[in-house]
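A single protein chain has been omitted; all remaining protein chains appear in their positions.
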Amino acid sequence: MSRTLPVLTVTAVLIALWYLAVIPMNATWEYDQARRAGAELPFAEMVARTMAQERPVLPAPHQVVIGLYEQTVGCDAVGRRMCRETTPLTVQGFGQRVVAAFTSNRSLVYHAGVTLSATMLGFLIGTGGGILLAIGIVYNRAMDASVMPWAIASQTIPIIALAPMIIVVLNSVGISGLIPKAIIAAYLSFFPVVVGMVKGLRSPDAMQMDQMKTWSATGAQVFARLRLPMSMPYLFASLKVGIAAALVGTIVGELPVQEGGLGVRLLSGSYYGQTIQIWAALFAAAILAAGLVGIVGLIERRVLARMGMKR
Amino acid sequence: MMKYGWAGMAAALGMTAGMASAQDAVTLQLKWVTQGQFAGYYVALDNGYYEEEGLDVTIRPGGPDIAPVQVLMGGGADVMVDWMPSALAAREQGAPVVNIAQPVIRSGLMLVCWADAGIATPEDFRGHKIGTWFFGNEIPLLNWLSQLGIPTTGGEDGAEILRIGFNVDPLLQHQADCVTAMTYNEYWQVIDAGVTPEQIVVFRYEDYGVATLEDGLWVNEANLSDPAFVERMARFVRASMRGWEWALANPEAAAEMVLDHDETGAQTLEHQVRMVREMAALTEGSTGVLDEAAYQRTVDTLLGGGSDPVITRAPEGAFTHAVTDAASME
Partner (left out) sequence: MSGLLQGQGAWIRLGFGAAVLAACWLPRAAGAEPGELTLIALSAALALSVLVPGVALAGRAVLLLAMGGALCVAGVELAFGQTGAEAQGFWAAAIALWLGAWLLVALVADLPWRRGPWGLIAPLVFGATILWAWETVVRALDVPRVILPAPSEIAARLATSSETLWIDMLQTFGRGALAGFAIGCGSAFLFALVVDRYPFLKRGLLPVGNFLAALPIIGTAPIFVMWFGFDWPSKAAVVVAMVFFPMLVNTVQGLTATEAMQRDLMHTYSASWGQTLFRLRLPAAMPFIFNGLKICATLALIGAIVAEFFGSPTYGMGFRISTEVGRLSLDMVWAEIAVAAALGSAFYGVWALLERQVTFWHPSQRGR
């Protein structure tokens, strides 16, 4: 791929800048502590210390990587027994550790799984609802005129304010656990799908619509054989945005529910001042999002290639 | 040691005599996340005290976006742990919550300030930045400042209030001169971060007469007219107090139980053991019965909040001894 070298270069430059930034950001604390202890702090020693702080203002990249490792398949995450009996250096050992990590709530793998389940459910609900709404908007003028502006306005409401209220209301009618989180994820992911599908369903031009008319196609046939296939590229573009939005929505929805998940892990790292835990959870969430978008992208390439719409 | 008028054995015997074989479901909503602050309840759960009383208890942890009163009013819980100031304020807002027990009888709230910020007495809060949590936790601080006559608008004569998150970074990063802390939690986080006690100055609310009652058990008033509910709560309170007694005698084991229930996997044993030990200081001597004099002191403190009182009139019927009376009847 012609993109490997540029990506590697850019990543390397960013990491180098990151290392450089660690020093001034963590320096204040080091000098403070030295001053209180009445000791002198030479520059080289200060630099070394800033790279190994327990509560850094900006953790060094190696600290984040080590933290990620330790919190996914490290000893702390999989339990003492697993730690003694397996080693991550062999494929089998690594696999055993990953399996153990799925059930241990000290591991980011478990929390990522919790977040993933709510994200997928919310994404399905949001996509389904979004497609139905888009069909309604395209085929019903009343809906187009009245619902579309409100769909746009709904995205200006900060979901982080609504999430606790939605959860309390749903709990009061007996729905708790996975479904409220999924509903909040669906709320955030339905809008990109609506916008994309509306654009896609309206993308056939006049010539193509006329062609269908010359073949005396019924409304359903026009939908199934013209509008729907032509909207596939737009749909997939919105699905990529939508799945990332569903992940954000799930993380927001986890905060009031407090039953595990990357969002809860992010916040609890924040309460106990475990900066590296915050950064590890943050990167785990980003990796999850990138992975999900990548999977959707893969499906997109396959489907569009089979439909003859290579991009 | 805790003073009890009843023996656990007598309670268990009384229970087995005429109890239905099916367990009654009770849901407890905590005020904050799973931690040693609520050790007594987790101990009662893991040691089977609730089971012995014929109760099937679900403990729901709280968090930054969870208002226990909302959960209670929405029917998501039967009983909640909440601090008295926020519960009384909610009562005045129209949410009919009633106190049925008060396990924690001393306040663990304090302000931690940098010694070199020049704050030696509360009067020195003027011209400094104080970080506090909100969501009901700001009430004691705003109350205190109001009583001292210190405006909260900042400037030279007032204190600038910052809303901080639930950690001590604002103090450590010198973004605030003082921060709110609990004796059992945040204070130790400051120490763990490498700060020595000589570098900080602490102001405990208890020492300045502005302390208010903290963790208490509250229920929805509408449920109290049902005698079966009262009886269920009595069993719950009794088992919970047994749990607290055991927890305070066995802090390490209690901390391990708390850790077992921690969904986030983010807790450390050392921190939780310390927390449970500190809770011992706050619950020592408590029987779970709400002391009317302490209640009145809290109400007076809240009413005397100067220009911005937390509650504007004395609450009526905000607590009941019916449950604790029923609990000690065995």
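Residue numbering begins at 1 within each chain, and the chains themselves are lettered A and B in the order written.
Everything that follows uses one rule, which is that a residue touches a chain if its C-beta (ideal position, glycine included) is under 8 Å from a C-beta of that chain, and two chains touch if they have at least 3 such contacts.
Given the structure is predicted, the values throughout are model-derived calculations rather than measurements.
In the complete complex, the hidden chain is touched by one of A:A224, A:A286 or A:I299, namely A:A286. The set of chain B residues touching the chain not shown comprises 65, 67, 69-70, 73-74, 86, 89-90, 93-95, 134-136, 138, 152, 160-165, 169-170, 173, 175.
Contact between chain A and the unshown chain involves residues 2-3, 5-11, 14, 25, 57-58, 139-142, 144-150, 152-162, 164-165, 168-169, 172, 202, 219, 244, 247-248, 251-252, 255, 262-263, 266-267, 270, 278, 281-283, 285-286, 289-290, 293.
In the analysis below, only the chains that are shown with their structure count from here on.
We define each chain's centre as the mean of its Cα atoms; on that basis chain A and chain B are separated by 35 Å. Listing the residues of chain B that touch chain A in their complex gives 33, 60-67, 70-71, 74-76, 165-169, 172-173, 189, 192-194, 196, 199, 262-268, 271.
Those residues of chain A that touch chain B in the complex are listed here as 29, 33, 36, 54-55, 57, 77, 104-107, 110-111, 163-164, 168-169, 171-172, 176, 255-256, 258-260, 264-265, 267-274, 277.
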